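First, the structure itself, so that you have it in front of you.
Note that one protein chain is taken out, while the other chains of the complex remain in position.
== chain A ==
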Amino acid sequence: MKFAVVVFPGSNCDKDLLWAVKDLMGAEASFVSHTTTDLSAFDGVLLPGGFSYGDYLRCGAIARFSNVMKEVTRFAEEGKPVFGTCNGFQILTEAGLLPGTLLRNESLNFICKKVALKVVNANTNFTSEYSQDEIIHLPIAHGEGNYYCDEETLAQLKANQQIVFEYKENINGSVANIAGITNEKGNVLGMMPHPERAMESLLGSEDGRLFFASMIKNFGKVTN
């Protein structure tokens, strides 16, 4: 399985993602530029955290119009895996690949800490290596991670089991404690926490490993 790590102007977690999947998980992976128009050589796309286009206008709003996003949309429509963390999640909502949007944290504080999450749905191709309702610890680092959607959308998310991760304590004001969701088909996942920063116990947690292990195991089979 070969991953593309998309680099936007302002991405700053791209190297962490590449290091996580390539150096630690042993998958093939390489950087691709936001100007790329062809992702056919890849089996999975990873959108990193950071501040694409300086977060001007709204987080992710301008990145959504970069060349690569047309191709990411096509890629997603083919049922191939797309994962966005933090700013990557914001880009996926702005692009309409995931429902809802991310607002400024209710406290207005930029929050940078390790948080406890519940794996609400371990029956996805991104989370199958976790146990259902397992509590894991991943770091967050965001100012605009307050997930918002209207009641109708929330009802759909619940009915389709698209809510994958919930904060144990609601740290940023998110609707229904939502930390991560998938699209209806289950091949696009966005989350505010950073699994790629929780890969070694030396750095505080290695709970992110099973996330990438799930992706490689499940999607690797589908596409290889």
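Please note the rule applied: a contact is a pair of C-beta atoms (placed from the backbone, for glycine too) under 8 Å apart; a residue touches a chain by one contact, two chains touch by 3 or more; residues count from 1.
The rule is simple: contacts and distances are computed from a predicted model.
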If you look up the hidden chain in UniProt, what protein name do you find among "Phosphoribosylformylglycinamidine synthase subunit PurS", "Peptide/nickel transport system substrate-binding protein", "Cytochrome bd-I ubiquinol oxidase subunit 1 apoprotein" or "YCII-related domain-containing protein"? "Phosphoribosylformylglycinamidine synthase subunit PurS"
Among A:K2, A:H34, A:R104 or A:K168, which residue is in contact with the omitted chain in the full complex? A:R104
Which residue, A:C86, A:C149, A:I163 or A:A179, contacts the hidden chain when the whole complex is considered? A:C149
Touching the missing chain, which residues of chain A? 57-58, 61, 65, 93-94, 99-101, 103-108, 148-150, 173
